[in-house]
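Got a structure for you, written out below as C-alpha cells; questions coming shortly.
Only one protein chain is missing; all other protein chains are in place.
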Amino acid sequence: MFKRILIANRGEIAVRIIRACMEMNIESVAVYSTADKDSLHVKLATKSICIGPARAADSYLNMDAIITAAQVMECDALHPGFGFLSENSTFVRKCNEAGITFIGPTADAMDALGNKAAARKMMMKAGVPVVPGSDGPVADYSKLEKIAKKIGYPVLIKASAGGGGRGMRRVYKPEDLKKLFDEAKAETMACFNDDEMYLEKLIVNPRHIEFQILADEHGNVIHLGERDCSIQRKNQKLIEESPCMYINDDLRKSMGKAAVAAAKAANYTNAGTVEFVLDEKNHYYFIEMNTRIQVEHGVTEAVTGIDLIKQQIRIAFHEPLKTRQKDVNIKGHAMECRINAEDPAKNFMANTGKITFLNVPGGPGVRVDTLLYNGYETSPFYDSMMAKIIVHAPTRLETIRRMRRALLELVTDGIKTNGDFDYLLLHHPDFIKGNYNVSFIEEHLDEILSWDKAASEYPEDNE
Amino acid sequence: MFKRILIANRGEIAVRIIRACMEMNIESVAVYSTADKDSLHVKLATKSICIGPARAADSYLNMDAIITAAQVMECDALHPGFGFLSENSTFVRKCNEAGITFIGPTADAMDALGNKAAARKMMMKAGVPVVPGSDGPVADYSKLEKIAKKIGYPVLIKASAGGGGRGMRRVYKPEDLKKLFDEAKAETMACFNDDEMYLEKLIVNPRHIEFQILADEHGNVIHLGERDCSIQRKNQKLIEESPCMYINDDLRKSMGKAAVAAAKAANYTNAGTVEFVLDEKNHYYFIEMNTRIQVEHGVTEAVTGIDLIKQQIRIAFHEPLKTRQKDVNIKGHAMECRINAEDPAKNFMANTGKITFLNVPGGPGVRVDTLLYNGYETSPFYDSMMAKIIVHAPTRLETIRRMRRALLELVTDGIKTNGDFDYLLLHHPDFIKGNYNVSFIEEHLDEILSWDKAASEYPEDNE
Amino acid sequence: MELKDVKELLKAFDESNSSYLSVEIDNTKIKLKKYCEQGPVVENATRVVEQMLPAHNNDNVDNSPEIQIDGEQVLAPLVGVFYAAPSPDEDAYVQVGDSVKKGQVLCLIEAMKMMSEITAPKDGVIKKIFVKNQDVVEFEQPLFLIGD
Partner (left out) sequence: MELKDVKELLKAFDESNSSYLSVEIDNTKIKLKKYCEQGPVVENATRVVEQMLPAHNNDNVDNSPEIQIDGEQVLAPLVGVFYAAPSPDEDAYVQVGDSVKKGQVLCLIEAMKMMSEITAPKDGVIKKIFVKNQDVVEFEQPLFLIGD
C-alpha cells in the first residue's frame, strides 16, 4: 500500500481523506495556504506544509508548488479531493511525470469526458441515452421540422454561436416552430453575425439523478446506486438523497447499466459519477460524467456501507474491486444537507466569522463531516461549505425526521448558515412527498423564507 | 402513539431517548436535579422540570417526585433509561397506578428475573444452561464429592452465609476437595456461626457474552445477536463489540435460542439483555437477565440497523414487532468505547471540571453519544461516563482502526478521561487478535499504563 | 513608574502578540494577560431549538423571576401543582399585601394526590406571589416573597 499520501485540498474533504488514511495506516501530508495555517486538516494530518499565499491560484491551484510539496515530503500518491485541481488532466500528467500516483482517473479519461461534444458522441456510440437533438447544425427549416417531429415537443432551438440565451427559443407546439426558428436565427445573426442553428429536446423540470461508479484497473466496473440531487439553488446542490423514491428497481437497473456502460466507454478507472436528467415520464438522458469524488459521496457510503475514499486509494494502488455488482445492497435511506456559511435572509450572502460556540449533532444515524472546531475563524478566501450532515435511517420519512433533529442540534455561533432554512425546507409537503425536481427551490424559495421570518419573529425566552 | 414521554434519567442516555422522541414526533419532558440545571438533556427536551436537589436519592431516585412530574406535565409514558429506577419493580407498579406507561418490562417479569435463585430455577426449567452446581446446600462430603465429579473440575465451594470471599474455595483437583471443603466449612463456621455449603462449577476466565432481546406483547421474541463485553475493569465494562469473533454461526444460533427461551420463560416484554459466561470450550451458562436498555445498546444498533429506543417505545405502545428473527442481519462489526472522566494514571480516579475545549470525533462510521458540550461543567454527583464512541466498519480490524482514529480526534480539555488508555489498549496484540476474556484488563493493566507513561514522556511541542 | 507609564505599557502590550506580561520595576509590579477563558456561552446550545419550535420552549415553567432584594423567597419544597386556596370555592390563603405570621399556611402543593401545606418561614407581609393557582411548580421554584 502507499506509504504517504499528499492531500491536494483543504476543508472537510481534506479532513475526510486524512481520516481514511489514518484508518489505513497511511501517512497523510496536508498542504495549506498561509490563510489556512490553523485549519483542521493541517492539525489532523501526519505532516503538513505551506504551499503559498491565501489566493487559491497561488496555493491550492498551484500545480508546481503542490507537486514539489509531494516530492519533498516523499509522498508516493496524491489525492485531489474535489474542486481545485481534481479534474485537471494537465495536473494528472504532471503527477505522472513526477512519479506520484494521482488518485483518480487517467488524464485521457478525464479529457475524453471533459469535452462535452466528444463525450456526447462517445455515449451515443456506447448506447447511453443522451438528450435527443440534431447532432450537428440544421440549415433549413424543413429538416428542422422533421427532426423536431422525430424527437418530440417541447424542443429547444439553440445557436452555435449563442450565449446568455441569445438565439435560444423554447418551442412547445409544432405551429410555433417556424416563427421562433426565424426569430432565433435573426437574433443570432444580429448578435454574432452567424446563424448556424442546432435543435435538441427540451427537458422540462427534470430530476437530477446521478449514479456512483467504481471502476478498477482490471476491467471491473460497478455502480453503487443513485443519488437524487434535484434540490439545487442556482445550480448549487443543497440536499442530496439516496435512493430516489421515484426510481423503481427496473429503472434503477436500466440507469445503472447505462452508467456502467458510460464509464466503460471512457475506459474510466477509480470513482466517478454519471449524471443524468430524468423527466416526468422516467426517460433519462446522460448529461456528463464527473471524474472525481463528489461532495455528496457520503450519502452513497451510508446506504451501501462502502467507504469510497478507501476504495479510491485501493484502486489507485492497482487493487481489484472486491465488491461485485450483485454484492451491492442499498440499505435504508440516506440524506445530506450541506451547511454553508450563507444567510438565506440576505439572498444567501456568504459570511465569515469566528466560531464562538459549536455544537455538532450526534447520536444514532448521524454523520458530520466539517472543517469547524471551537474557536476556528472561517476564511473568506474559499468555499462557503462548512459542514455536511449525513443521516441514515431505515425509511425516507425516518431519515427526514432524523435530519430535522440533527439540524436542531447544530449550533455554529459566529457564522450564519442555511441550517434553519434546510430545517424548514424539510417540512415542505412536496419535499416530504418526494414530489420535487430541479426547480423546487426556485419555486418555493419565497414561501420557505416567509416561514423563516415568521419563526424568527416568535418571541424568544428572556435570557 | 404516545403524546409526551417523561425521561426519568439524565446524561447521555436521557439525550439518547430525547433524540428518539424528536424523531418520532413525541414530546419529551426532561427531569433534572438542581445540579443539572445546565445539562444537555434539559436543553434538548421539549419541556423540563426540576424534581429535587443534587443527591440522586432525592431527585433521580425520588419516585414520588418523578411520578408527580409525569402527572403535572401530562405525560402518558415514562422511559427510565438505565441505572436509577430502571429495574425497580415498585416504581413500575407506581407508574401503572398513576396511569403512566412504563417503557420497559412488567413489574412481575422484573421481580422474577431480579431474584437470582428463582431466576436460576426458572431457566433450568426452560432448558437454558446455568452454571452447574449442587442446587441447594450439601451437608456431607460424600455427596459433595459425587456432585463435584458430575459437574467436573474446577469447582467452587461457597458458603450460604459467606461474603467477601469467606468460606469460598476454588478446587482444581479431586484430591484437594476434602481438605479445602473442611477449611471452608471451618472458616464459615468461625466467621458466621453457620456451615451450610454449596458447590458450583468454577468458570475460569470466561468471556462475558450478552444477547440483546426484543419481545413484544403479542408473543414475538427475537434476539439481535450478541455483544462481547469481556473488557472490564472491576466489573465495569470499558469496551464492547459485536459480533464476537469467537462465536461461530452454530454457537450463535444455539445461544440466541437459549436467550429467546430465557425471555419467554419470564414472560418478558420490551428490550432486555440475557447475560452468559462463555468458557474456553465454548460452553455457555446463563448468569442473569438485565431488564432494561443497556449502556452498550448502540453497538447492536450499528450492526443491525435497528433503533432499540424506538422499538422500546413502540412495544410499550402495544405495537407488534415488525422484524422477524430471519430478518435480523448482522452487518459488519461495531465497537464501543466508554469515555469516563477517570484518570488511568491515578488508579482511574474520577475527576470533574469545566469543558474548555471539546472536539467530538466525526466522519464515516463514527457515532458519539455524549452529555458534553463546550463550556459544560461536569457534575461530581453522578456517574463518570461522559461519552460513548461507537464505530462501525465492514471488518473487525477496520473497526479497531476507525476507533483509534476517533479516539485521536477526541479532545475534552478540562477533564481527564480514559480515552488515551483505550487508544493504547486497542494496540495490544491480544486485543487485536480477539484473544481476551474478563481478566484481560487485570492482566494487562500495568503493561498498558507503562505505554501511556512512555507516550506522555514524549517531548511535546513548545506551545 | 507613573500611571501614564502603565497606560503606555498597556497600549504596547495590546499591539504586541504576547498574551502575558509580567514586569517588576523598582516598587512597581505589573501583570498583563490577554485571552481569558471562555465566557458563559452555554445558553446558546438550544437557541436554534428555541427559535424554531414553539413547542420546544420550556414555556411551561418559569424558573427565573427577577431577583428581589427586599424580602425572603418561599421556595417550593417539592414538585407538584400549586393551589392558592384550600378548595375551589374558598378564598386564597393569602394575597399580596396580607400580613402573615410564621407558620401560617400560604398555599397547598399537590403531589401524588397528597396535599402539602406550605407555611410562612417568618412574620411579614406578602410582597409578591410568583405563581398562579394550579400552576405546575418545580422543586425550589419561588412561590412567595415575604417582606417586613
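Some observations on this one:
Per-chain residue numbering starts at 1, and chain names A, B and C are given in the order in which the chains are listed.
We take it that a residue touches a chain if its C-beta (ideal position, glycine included) is under 8 Å from a C-beta of that chain, and two chains touch if they have at least 3 such contacts.
A quick note: this is a predicted structure, and the numbers were derived from the prediction, not measured.
Within the complete assembly, A:Gly52 is the residue of A:Gly52, A:Gly225, A:Gly256 or A:Gly419 that touches the hidden chain.
One of A:Glu12, A:Glu27 or A:Glu87 touches the chain omitted from the figure, and that residue is A:Glu27.
Within the entire complex, the positions of chain A that touch the omitted partner chain are 27, 34, 38, 40, 42-53, 59, 64-65, 67-69, 72-73, 98, 354, 356, 373-376. Residues of chain C that touch the chain left out of view are 1, 3, 6-7, 10-11, 13-14, 19, 27-41.
Heads up, the rule we're going with is that only the chains that are shown with their structure count from here on.
Overall, the chain located most centrally, as judged by its C-alpha mean against the mean of all protein C-alpha atoms, is B. Chain C has its Cα centroid 51 Å from the Cα centroid of chain A.
Computed from the mean C-alpha positions, the centre of chain A lies at a distance of 43 Å from the centre of chain B. The mean-CA centres of chain B and chain C are about 39 angstrom from one another, to the nearest whole unit. Across the assembly, chain C contributes residues 41, 45, 49, 56, 58-59 that each touch 2 or more other chains. Multi-chain contact residues, meaning those touching two or more other chains, occur in chain A at positions 357, 359, 408-409.
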